[in-house]
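Report on the following structure.
Every protein chain except one is present and positioned as in the full complex.
Up next is chain A:
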Amino acid sequence: MSTTTPTITPPVPSKRRIPKLSINFRQYGILAALAVIVILFQIMTNGRLLLPGNVNNLIQQNAYVLILAIGMVIVIIAGHIDLSVGSVVAMVGAVSAISMNSWGFPWWAAVILALVVGAVVGAWQGFWVAYVGIPAFIVTLAGMLIFRGLTLVLLTGGTISGLPAEFTAIGAGWLPSWLGEVAGRDVLTLVLGILTVVVLLAQGLRSRATLRKLDLPREPMVSFWIKNGIAAVAILAFTWLLSDYSGTPIILIILAVLILLYTFLLNRSVFGRHVYAMGGNLFAAVMSGVKTKRVNFLIFVNMGILAGLAGVVSTARAGGAVASAGQNYELDAIAAVFIGGAAVQGGVGTVVGAVIGGLVMGVLNMGLSILSVDAAWQMAIKGFVLLLAVAFDIFNKRRAGGR
């Protein structure tokens, strides 16, 4: 004990160093899993999985899960759950179909009505969760029954079909071929694909430049190019395939807008940051001045609106409203969110992860269908995949946790 100094020396400021951003394996893990599943089925189906028609259907068939998963991931990050979205999809579908067929609403008014009904449903559930304090599990379980019941009441006359073509196009239509075709391929789709890649790279380089200017940590150049290179190739291949079928599905545009919008909302907005803060530690959020009731309310209103949109999309795709629509949609959405790396305890999750999780489920469905695996087995396999994905995540966390 020879090192005795009279008093504590003031802390010496550590040498300034810019830490490198570590790669988020959680996110890339699920992306890799998607790639593996795609390649696996591509081989097993002798290349039929990635036929242009199937790629197109993958988007149009799973649009509803992806839309619901975007809302659900916010609900789950905040530490809640929403079991009612399937019933809400059915009810909204019924209301919008009735508004067009019986009340003579134009298609766009029916869409607005659907979103409003969704918002009202969300406000109703948000009220009970946020201001009365009933756990979301109970409120939305009740909602699941209530809205399914109301759907049955609305559709006593049976199925409503014969919806306007503009409406069904939302779920089952394509952008018109404004730029014509070259060798049987839709030029607009190809142009959109190239544009996306250009914007992606420009945006990435611009934000790197900003980070450099501000002397902030940024990922290594190599990993930036590898990542964006793979993304660019995937986007171009994807649009190449779509252009060979019927062009760009309208729903793909809607999805792209939603993904961008909600990624921005969760990462950059005060609202999104409050959602993460509440999921991470509700008490700490309260004591930091977060208006938790209002945030909870808004989370459910938002979920309602997206469920309304999913209702429009799935009704449009089916070409009519049925009382049994939307069955198990809530479970698909919840599974997508958890496969996409969200934590059961809340506080963790991303929009992109949830969407990739939804695509994993979609590719599984499609691959198994092409292989004409029995529907019963498909269900069981999906169950195993969900369990495996979450188990993998927990295993990863444990290994990283160490102490």
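The working rule: a contact is a pair of C-beta atoms (placed from the backbone, for glycine too) under 8 Å apart; a residue touches a chain by one contact, two chains touch by 3 or more; residues count from 1.
The rule we apply is simple: contacts and distances are computed from a predicted model.
Not shown: a single chain whose UniProt protein name, out of "Monosaccharide ABC transporter ATP-binding protein, CUT2 family", "FecR family protein", "Iron-sulfur cluster assembly scaffold protein IscU" or "Monovalent cation/H+ antiporter complex subunit F", is "Monosaccharide ABC transporter ATP-binding protein, CUT2 family". Of the listed residues A:Ser102, A:Ser161, A:Ser223 or A:Ser288, the one in contact with the hidden chain in the full complex is A:Ser288.
Although one chain is not drawn, the whole complex shows that of A:Val348, A:Leu368 or A:Ala389 it is A:Val348 that touches it. Of the listed positions A:Met221, A:Val270 or A:Ala376, the one in contact with the omitted chain in the full complex is A:Val270. Interface with the hidden chain, as seen from chain A, comprises residues 1, 3-8, 11, 13-14, 16, 19, 21-22, 210-211, 214, 216-217, 267-271, 273-274, 276-277, 280-281, 283-291, 343, 347-348, 402-403.
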